[in-house]
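The other protein chains are all here in position, but one chain of the complex has been omitted.
In order of appearance the chains are A, B and C, and numbering begins at 1 in each one.
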Amino acid sequence: MPAGLNRALFTVAGAVVAIILAIAICSVAIVAAGADPLTAFAAFFDFGASARSQSNGIAAFLNRAVPLFIAGLAVAVGFRMNLFNIGVEGQYRLAAICAAYVGSTFTAPKPIQITVIILVAAAVGGLYALIPAVMKVTRGVNEVIATIMLNYIAINLTSYLVRGPFAGQRDAGELTTTTPDLPESAMFPNLNFFFDWFGMLPPTRGGGVWGFLLVAVVLGLVVWVVLERTRFGFDVKASGLNGPAALASGVNPKTMVIAAMVMSGAIAGLIGLPEILGDRGAFNSNFTAGLGFLGIAVALLGRNKPVGIAIAALLFAFLDRAQGALQIAEVPPSVITIIQGVIVLLVVVANEVTNRLALRLEERRAARQLGGNSPVEVGA
Amino acid sequence: ACGGDTGGGTTASEAPAGEAEGTLKVGLAFDIGGRGDKSFNDAAYAGLEKAKTELGAEIKELSPASDGSNRGDLLRQLADAGYNPIIGVGFAYGEDIKKTAEEYPDIQFAVVDSASNAPNVTGLLFAEEQGSYLAGVAAATKAESGHVGFVGGVENDLIKKFQAGFEAGVKSVKSDAKIDVKYLTPDGDFSGFKAPDKGKVAAEKMFQDGADIVYHAAGDSGLGVFQAAAAAKKKAIGVDSDQRQTVKETDLQGVIMTSMLKRVDVGVFEFIKAFQGGAKGGTDITYDLKVDGVGLSTTGGEIDDIKDELDAAKKDIVEGKITVPSKP
Amino acid sequence: MSSDTLDTARPAVELEGITKRFPGVVANHDIRISVRQGTVHAIVGENGAGKSTLMKILYGMQKPDEGTIKVDGKDVSFRSPSDAIAAGIGMVHQHFMLADNFTVLENIVLGAEPTTAGFLDVATARKRITELANAHGLRVDPGRLVEDLGVGDRQRVEILKVLYRGARILILDEPTAVLVPQEVDELFQNLRELTAEGLTVIFISHKLDEVLDIADEITVIRRGTTVASVDPGEVTARQLAELMVGSELPTPETRESTVTDTVMLKVSHLTMEADGHRAVPKGMPVERYIDLLREEGRRLLLDDVSFEIHKGEILGLAGVEGNGQSELIEAIMGIRPSHGGIALGDQDLSGWSTLRRREAGIGYIPEDRHRQGLLLEASLWENRVLGHQTRRPARSGIWINRAASKSDTWRIVQDYDVRTPGVDTLALALSGGNQQKLIVGREMSGEPAFLIAAHPTRGVDVGAQAAIWDHLREARAAGLAVLLISADLDELIGLSDSIQVIYRGRLVAALDPSDITPERLGGYMTGAIAGTEES
Partner (left out) sequence: MTRVAKYHVVLVGVAVLLLLLSLVRVVTGYDDITSSGTFAAALLLAVPIGLAGLGGLWAERAGVVNIGLEGMMVLGTWFAGWAGYQWGAVAALVAGLLGGALGGLLHAIATVTFGVDHIISGVAINLLGPGVTRFLSEVLYKEGTPAAEAGAGITTSPAITSPPPRPSLPLLSDGPDLLGRLENTHWFLLSDLAGMLRGVTHNVNLLVLLAVLLLPLTYFVLWHTSFGLRLRSAGENPWAAESLGVNVYLIKYVAVVISGAFAGLGGVFLVFVSTKYVEGQTAGRGFIGLAAMIFGNWRPGGLAGAAALFGYADGLQLRSSGAVTSFFLFGAVLLLIYLGLRVRRLLASGQPAEMVTTGARQYTAMAAAAVGMVVLFWLWLTVDQLPNEFVFITPHVLTLIVLLVASQRLRMPKADGVSYRRGEQH
């Protein structure tokens, strides 16, 4: 068996054990809450009785997964080289409002309009991430602290922008502060035709599966290719595994910090777009917050690899979707957060353990194949 | 399906999926914080419960995720489960209600604090500025120093309505009154509703500067305002519900001169009742002073002596002699 | 050749049938050693023979799978170092075990702190340390931070740590690896005093002449098992070495000179400031600027270093660790900014990035392979790519060419005899020597014009050592210029065409390897001898 496959199998086994354990722990919590774990777990799979509610549930599930996936990707790019971009939270909010505003100031054919919006979002996210990168490179400021501070600043800045310079018209009696509405040409077409293929009822008109899902998939592929196949990706990996060795090999750590941080920020900039282009058509004060922090958990769960992140995002989204179903089943919905937290913790622990096991195995295999090291007979 | 023995569950445990004609199935989706926030959401729930007991409604209430990302999903889940009417609590539901209402044209919706934006949506609006105006009148009349304060939790347009009404009320009594205003967090950062320590610091400053009465619209942070008032041996005005009753600390009850009531329970109940009576949406219902949708609480009797002034102000507003601004 | 311990006194330490297995490796196999009290007992063996493992077992850091340990005749079983310390055993490890940001005092008392009412009793500790230091001639200032100390001082701190705990049995695992001959003499003087006082010393070293000098008894370990116990009076270094290896010994002698007239690397006025680099003002010659820095009393890590290396020449750089060798390497590699000029052939490299320098033909075998040379958790072929990301065969366009990289890694594995099951194996699964061979192969595969070889055979066993020397010699014959830095003076003298000595950041002597002894070289390295010989 190739060494790589061996390690992958170990990883999967570890994750499965971790998830089973997490379910067990949460069952205890659910019982303690006076509910029936089976009911609770049934609720996770209960997408409703009618065809329509099932489509709606699937749409809600996928729509939740998309931003989580992008957030996970953004975080992972930094994590791969031990660069902890905790600032994804601030980067995506600032990017979202700027993109929503810029997108509302002009009207162009759909592809152009959407492309411009995506580019603006990526640019703003990347530029905002440039700040901690430059601070780290020039003055050695720890990026964890800098990005935490910049998160607060970004959150305040967005709320200033949304009610100040970027404020748009509101309907009478509407209290949500919002940027101007995006023109119709900015709205990303949805993917509801997808349900037709399976002979299902498409989700209701306004909602449905956000087309940005496709962008996310492409983004995931691009990130995978960049990280796994290109020279840049190699430099990122080398910097992450061993900074001094990367430096000695000619990798410029400053360039790498800046490049990785900006790339991370640019991806982060896209986190808010599925919601804005797929549903809201503007940035407003109800805009989903906290995706940056969840992205950290998703990236960790996915071991900083695009495929893993996709699985993790789907898992998180699947759990989140059950928010309503659990309440209908009279189970405290906060078990979702607990399951998520426990899974993250257990999966990283399982990673450590299986990693060590796999390495040990590999060492042993290496030694066995070489056949050496049999003790010599003592001929005193 | 129900959890069965979920220790005293108060909600529907009747037979599920019994979509028999004529049963009234009311769904309600809370705002962030959800059930049990002792304020806004709980008031809405009180209205729902009243509908259950008085109108025989089957009820279901759902709370959103802590990031509020699934408001639309909750509405759809309720709709798909056959609930009609469906109520969204909080202006944040405005947009989601509109979308969902278009998707489910056969279902009636209502949204608290936001205007109707579809033919099957009823806007349940409250004239917070009118109630706050009365609070301002009470404060200005009671404050000998002519100095009062306002602490807002989050600087959004809803809370600014409270500020605007309060200021107008104060000025109507003493045009030269000094009014300190402080918001704890900017729009979008809802921690301002959950920061009693910050509320306390802000109110403390106002009392130290000579304010006699501070009005808060700051959710749980209001607790800090009451504490500051107690420490300074001055008064405060509560918000939303009759806080002299809901606040359990006896030492703090005494400082709550009055509370500006916002009868979300009335709004919710009246809406359900009207729906049962066959009413259709597409319009706003404003709960103002005229219908006692807002008002001042009198528990403790501290404002009984200025009842005349308050009644006069109320009358002026009801009769339209005074138009209270809703923006500061 | 084994000689019986005829002494009637009870042995201080007796190891019986010690066996220790690691995954895939039998580190120790049925080891038997008996150490007499009041003697220096040396243990020799190739790299990876299992010496350190055995000592860690004796010190309670590892548990033996089989076997018994007796200390002063009593059976013992240590669960942790504290048990061993309680039994009077102390160990100086192969690598320094010091907290840099702590004072000498803190390092010494750690784990055995004198306290009054729970508080550290610094005064008592200081007094005891000073007493101990005076009694054994181990002078150190207890108040200084360890990071400010040189290696000799650090070694003394390590020994004081052991003595402070009242150890009667001292284990010294390669204590001389980083010391110059004078410091070694001083250490041996101390050891003799200690044994005279009745203490027992277990001494590990690869330097056999040292072993013959200090030891009262020698045990040889090969492939994890004791193969001989000899009397230092009865063997020569050569015999001992053959016992260790079980075969003929290679020598690092370079035969005929291949030095040409073409200057390959020219370093001029290389200077590095200790606290922050500031650019030379425009229009000012470097020499003047260096003078200015000296006038200002700035601390210089490199002080006006100039030398040339010709095509086909190996220049050996001798020096006690910490005298600027690492900084010189970093300056040449462009890892750390410096003043002065570096030219490779006709190209002026100063101001170039590390990457460009490597592309221009500089190869680099780093001094610490784990820190600077390898991605331990990456596969061998990825380690092959490291440092060659921008060159064929690793790269094609923006992509990494995986197939070509893998096949080239296979080539290295074969040419350099890297023992590995495959090129997808993680680097950390290889033994140190094999890792080193991979690095040497990698650096050679870039066809460098100039190679920095820092301690190329450190921690590598004799067989691999010879192979690496051969590769260096071949490349030199083909015109490679090499800057060789090594703490192994035999290697340095044997391989180099000329030797420069670095001391406190300055080149203080240029020597001819053909007529220099390690002792004299040591004199220059410690500053004991001043002046320059023409080579």
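Rule of thumb we're sticking to: a residue touches a chain if its C-beta (ideal position, glycine included) is under 8 Å from a C-beta of that chain, and two chains touch if they have at least 3 such contacts.
Model, not experiment: these values are computed from the prediction.
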Worksheet item: If the full complex is used, which shown chains touch the chain that is missing here?
Response: A, B, C
Worksheet item: Of A:G173, A:P189 or A:P332, which residue touches the hidden chain?
Response: A:P332
Response to the item:
Sole touch to the unshown chain from B:D197, B:D292 or B:D305: residue B:D197
Fill in: In chain A, positions touching the absent partner
29, 32-34, 84, 135, 139-142, 144-146, 148-150, 152-153, 156-157, 159-160, 164, 293, 296-297, 300, 332-338, 340-342, 344-345, 348-349, 351-353, 356
Worksheet item: On chain B, what residues meet the omitted chain?
Response: 7-8, 10, 33-38, 42, 63, 66, 155, 182-186, 190-191, 194-198, 200-202, 204-205, 208, 220, 223-224, 227, 231, 246-249
Worksheet item: Which chain C residues touch the hidden chain?
Response: 56, 59, 61-62, 80-85, 91, 93, 95, 97-102, 106-107, 109-113, 115, 118-120, 161, 165, 278-279, 281, 284, 289, 292-293, 295-296, 370
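FYI, only the chains that are shown with their structure count from here on.
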Practice prompt. Averaging only over C-alpha atoms, locate the centres of chain A and chain C and give their separation in whole Å.
Written response: 45
Worksheet item: So, what's the distance in Å between the C-alpha centres of chain B and chain A?
Response: 36
Worksheet entry | Geometric centre distance via CA averages, chain C-chain B, whole Å | 74
Discussion item. Quick check: what residues of chain C touch more than one other chain, meaning two or more?
Written reply: none
Worksheet item: Which part of chain A faces chain C closely enough to touch in the complex?
Response: 2-4, 229-235, 237-238, 241-242, 244-252, 359-360, 362-370, 372-376, 378-380
Discussion item. Give the list of chain B residues in touch with chain A in this complex.
Written reply: 1-7, 9, 11, 17, 60, 62-74, 76-78, 80-81, 91-92, 94-95, 99-100, 102-104, 113-117, 123, 125, 155-158, 186-189, 284
Practice prompt. Provide the residue numbers of chain C that touch chain A in the complex, in ascending order.
Written response: 2, 23-26, 29-30, 222-228, 246, 333, 335, 353-359, 364, 366, 371-379, 382, 385-390, 395, 398-400, 402, 419-422, 424-426, 428-430
